[in-house]
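Only one protein chain is missing from this complex, and each of the others stays in its spot.
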Amino acid sequence: MDWTVIPKNLGFLFEGLIVSFQLAGLTLALALPLGSIIALGRLSSRKWIYYLTSAFVHGLRANPLLLIVFWFYFLVPIIIGRPIGDFTSVLIAFVVFYSAYFAEIVRSGIQSVGRGQIWAGYSIGLTYFQTMRYIILPPALRRMVPLLVTQTIILFQGTTVAFIIGLKEFLHRTSLVSERTLKSFELYIFAAVVYLVICYSGSFLSRRLEVKQ
Amino acid sequence: MSMDPPIIQIKNLSFWYGDFKALDNINEEVRKGNCIVICGPSGSGKSSLLRCINGLEKFQQGDVIVDGIGVRNCTDFPKLRSNIGMVFQHFELFPHMNALENITLGPRKVKGKSKKEAEEKGLELLSRVGLSDHSHKHPGNLSGGQQQRVAIARALALEPKVMLFDEPTSALDPEMIGEVLDVMLDLAKEGMTMLVVTHEMGFAREVADEILFIDEGRIIERGTDESFFKHPKNPRTKEFLDKILM
Partner (left out) sequence: MVEREIPEHGFPLHCRFSRIQLIMGIDYDFRWSLLWEDPYGGWLIDALLVTVHLALLSWLFALAIGIVIAVFRVSPVKWLRIIGTSYVEVLRNIPFLVQLFFWYFAVPTLLPRAWMLWWNQLPSANYWTAVVALSIYTSTRVTEQIRSGIHATPNGQYQAGLSIGLSYPQMYRYVILPYAIRVMIPSMTSEFLTIFKNTAFAMVITVPEITFTAKRIENWTFQGIEAYTFASLVYVLTTFSVIAFMGWVERRLHIPGMIKKE
């Protein structure tokens, strides 16, 4: 067993980790707002908005992430008319896909604030927006945070899927080094440990947040 | 007997909840300063009636006019509702705010009062319901009876012309019912117009100007004095009263 293969390639592998973080971070920054808007649509009393957003959410959640990545990788260049980079097409796929999951978290967070609270808000004369802002969102957000953190960890694990269209993120680079040096055991254990440490810290944080409530 | 127009007029009110007809052609007039008690079996539509009055439920037929504002075609619900205070069975205090904040939210955001003004009034109301020392406590640290009294103060903070009470003591432990009923009795004696859905017949006997018995969405019987309890005219009323009166 030759563990020196890891320090020798650390720089190269680490660059891949940065790409993974970039993909995860940008996806989070875009998918969460998009998901929140869709969640409001899912709660709308206007039928067409409800059906449209529900179809969006259910349709996306029924598909594997990998297939959605292929869809966008194929379609976006056709629609835009020219090829676009790996990172961009994967990012678009990820944002659309994960917004469906964030939408459900936000929706259930808002719905978890009971009807009675909404009535109480209205009964003291608050408008829809005031009720949202002062009565519904504060407890809803507090409830959502652990779930959002969990979903972000899932998202981070999902960045490995970008491998398939050639994005040189952490897993891809691990496999490249492994092919070159044939030290696959050491390298994949290392990759596993890195992900383990990152994701475990994340879920530890999520549990702490849950307890704090 | 006041000759002003009644402060609440309910005309041919019907309300469907999906396919279920929750209220069937309700007619009633409430004069200023009166206390109306509404009783009936569960599912009879009593709570729905209150929620139709302040527009929390959108009814499909008839109309309700509160202090001159029609509810059915109301365009300014905040204005309508700032004239109507509502107290809920499960208190519905906002858990992330303390007692004083619960009370001052309405006056500050709806009536535009300053924080100082609202807090002064809020503390006054808290002492009126006997909870001056609890202004900075969160609902989680208050007993049921205390929460409900804060809820009454919250509703009063908007200086409403009418107060609606939806089974205010049903969710309380027996030893706390009294403290809430006392506050309500004081309010009635001070001349507040009140509609109270309740099973507390002792309260009804003491302050009600009229009692309505509602079953299956209809007003079955009205009474204005002791004869309602002793000699109810309708057999369904008698059946219900037998069950709840000891």
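A and B are the chain letters, set down in written order, and residue numbers restart from 1 in every chain.
One rule holds in what follows: contacts are C-beta pairs under 8 Å (C-beta built on N, C-alpha and C of every residue); 3 or more make two chains touch, one makes a residue touch a chain.
This structure is a prediction, so every number in the text was calculated from the model and none was measured.
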Seminar exercise, completed: Considering the complete assembly, the absent chain touches shown chains A
Problem set entry | Among A:34, A:49, A:137 or A:189, residue touching the chain not depicted | A:189
For this session: Please give every residue of chain A in contact with the chain that is not shown.
Result: 59, 61-67, 70-71, 74-75, 78-81, 112, 153, 157-158, 160-161, 163-164, 171, 174-175, 178, 182, 184-185, 187-189, 191-192, 195-196, 199-200, 203
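In this section, only the chains that are shown with their structure count from here on.
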Exercise. Which integer distance in Å separates the CA centroid of chain A from that of chain B?
Worked result: 46
Problem set entry | Interface residues, chain A side, partner chain B - complex | 116-117, 119-127, 130, 134-135, 138-139, 142
Seminar exercise, completed: The chain B residues in contact with chain A across the complex are 51, 54-56, 77-79, 81-82, 84-86, 88, 90, 92-96, 105-106, 109-111, 151, 154-155, 157-158
